[in-house]
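All protein chains but one are shown in place.
By letter and in written order, the chains are A and B; residue numbering begins at 1 in each of them.
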Amino acid sequence: MSAPPSSWIRNAWYVAATPDELTDKPLGRQICGEPMAFFRDAAGQAHAVEDFCPHRGARLSLGFLRDGHLVCGYHGLAMGCDGRAVGMPSQNVERFPRIRAFPVVERHGFIWVWPGDAEAAQGTEPPRLAWAEDPNWAYGGGFFHVRSDYRLMIDNLMDLTHETYVHAGSIGQKEIDEAPVETHLDGGEVVTSRRMTGIHAPPFWRMALRGAGLDENALVDRWQICRFSPPGHVMIEVGVALAGHGGYDAPAALKASSIVVDFMTPETETSHWYFWGMARGFAPDDEALTASIRDGQRGIFSEDLAVLEAQQANLLRHPDRGLLKLNIDAGGVHSRRIIERAVAAEQIATRERRPG
Amino acid sequence: MSAPPSSWIRNAWYVAATPDELTDKPLGRQICGEPMAFFRDAAGQAHAVEDFCPHRGARLSLGFLRDGHLVCGYHGLAMGCDGRAVGMPSQNVERFPRIRAFPVVERHGFIWVWPGDAEAAQGTEPPRLAWAEDPNWAYGGGFFHVRSDYRLMIDNLMDLTHETYVHAGSIGQKEIDEAPVETHLDGGEVVTSRRMTGIHAPPFWRMALRGAGLDENALVDRWQICRFSPPGHVMIEVGVALAGHGGYDAPAALKASSIVVDFMTPETETSHWYFWGMARGFAPDDEALTASIRDGQRGIFSEDLAVLEAQQANLLRHPDRGLLKLNIDAGGVHSRRIIERAVAAEQIATRERRPG
Partner (left out) sequence: MSAPPSSWIRNAWYVAATPDELTDKPLGRQICGEPMAFFRDAAGQAHAVEDFCPHRGARLSLGFLRDGHLVCGYHGLAMGCDGRAVGMPSQNVERFPRIRAFPVVERHGFIWVWPGDAEAAQGTEPPRLAWAEDPNWAYGGGFFHVRSDYRLMIDNLMDLTHETYVHAGSIGQKEIDEAPVETHLDGGEVVTSRRMTGIHAPPFWRMALRGAGLDENALVDRWQICRFSPPGHVMIEVGVALAGHGGYDAPAALKASSIVVDFMTPETETSHWYFWGMARGFAPDDEALTASIRDGQRGIFSEDLAVLEAQQANLLRHPDRGLLKLNIDAGGVHSRRIIERAVAAEQIATRERRPG
């Protein structure tokens, strides 16, 4: 096990995969610096262990599943979900070294993993996502592998000014960066929001207005309320209402709204898994609409990738160059501060547990 | 010349290439950390020199052959097989620095090279391969570049348990890892063997039984006798006999047998050239059978590559994690010990030769 990393919280639930990724084969994926082998047991329950066979170091995720165990594809060691070998042909595995097992739960349409100390996970559970439990809501999404620090994506999402530039052809519009931005702390979360009144809807929202049975050409009030919560989640309430009816607080029949869902899961210090999607409170059974929105988001969010990966390369090149922290950057700045404090607290706790 | 490496024997004959690779053009290949340029002289004899032109450092293997010399493709320096420049337009090459020449012999259908001290090669020759000199035997083979320490391939071949898992669709079968394995030292070699009695032949051996005119559905006795010899060779006697006729010692008419030929030649500390093939004592003139077996082996052995390359990456990530040394691993463990002792002896000899 390597030294505690400095840029992510270890003791927390991260989205590791989507349920459809765990089929009748194991899945190898590195989360927070830990190569993990994910698999389902005979009852379909998801598990994760180190992706390292205690026999000869083969990758367990290249193996196969048998009777609910993960069988190494090299010499047949069968690994249980607790990191203990449960069998191997002609061998007594009782004294084989144990490998790490990581707490895993499947909830709200995601596979969640806890990369830190397993004991610390006891009694905790992944965040509740109200829309995931509500039959009046629908969700569609996907994920990307991004070669940048996951915090650059948090910065990105906590400052939607970039939509005007990066997403000029879809959700961006000039009014975004002209609208004042407001940031505040809400418990252990960061909220940054923008409201625009009496504007024309950009292409993406015109489609949403049509989908909600409203006039796509009408003037609208638009809002963006970004909420960061640790370890790396950003939920963005977004929507438009026919102008002059209260905006965010307008009656449901006069608005189209949804939640942009973003889970950033570190892979290494300079790469992450970006799980993105949209939850919407209208037309939940319209699967064609779900597919259409997902395709739209995939196209829009892929525009961020080139920008962030080039930014990451630039920052690695100039590690000591200070960046500006403008008012529009406050969301990201506060989010990073919350992460930093939690990481520091974990490191102090780790040191205290070690014999001196 | 770099410091003596720690993981391979320098003063030994390694397979460097197959004869058909040395045509009317030179061949560049790194062996035991040394970039070499191989070429044939006017009489067709194979040679190897450093792949570094003493004039300006160009790669000699990018040049061409003329009058039995290797001519640098940059400015025309002609290199002789002893590492001395033999000519260059308008230049007197007598005092040009000499580059290293490596002892090379062509024997038994392979080009062999001695990457260590040339004087130490005098009076030695590559191992005798009896089947290569016997007209009643046929050989077919090929080679792979593998991104792993060559010793991981030796481990692999000295523990055929893996066939049950890695090669489940061809030569693997459940009975292999259920059969007891026996390992012993035989002079400077390691022998590890398994015998299975009264089993059904797996697909590869069914084909061999057919090829030998025997009933592919009959019960058979099967054997695998792996023999490691330094610096990195593993010969495996394999075969099946109709059950109850003595197995390995059964009359020739009642069995199909062959030798799996494996030469592992280090390229770097974490990569090697893997020359593989099969020598068989039946139907030596059946070229279609030779091609069929070669194609089969190529498919089977390529299954090992992904496993070994992932294992290598895992081991680099966890350099201090001890691996298990089970009874099935004894063949590899003893083989590595032989290599380690030989390497240590070479290093002591090198230090003693140095003044001071």
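In this section, contacts are C-beta pairs under 8 Å (C-beta built on N, C-alpha and C of every residue); 3 or more make two chains touch, one makes a residue touch a chain.
Quick caveat, the model's predicted, so the values are computed rather than measured.
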| item | value |
| --- | --- |
| Full-complex contact with the absent chain, from B:16, B:72 or B:261 | B:72 |
| Selected from A:164, A:197, A:268 or A:292 as touching the chain missing from the view | A:164 |
| Missing-partner contacts on subunit B, residue numbers | 35, 51-52, 54-59, 62-63, 71-76, 89-91, 96-97 |
| Interface residues of subunit A (partner: the chain not displayed) | 155, 159, 161-162, 164-166, 177-178, 180, 306-307, 310-311, 313-315, 317-318, 321, 323-324, 326-329 |
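Methods note: only the chains that are shown with their structure count from here on.
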| item | value |
| --- | --- |
| Centre-to-centre distance between subunit B and subunit A (centres being mean Cα positions), rounded to whole Å | 48 |
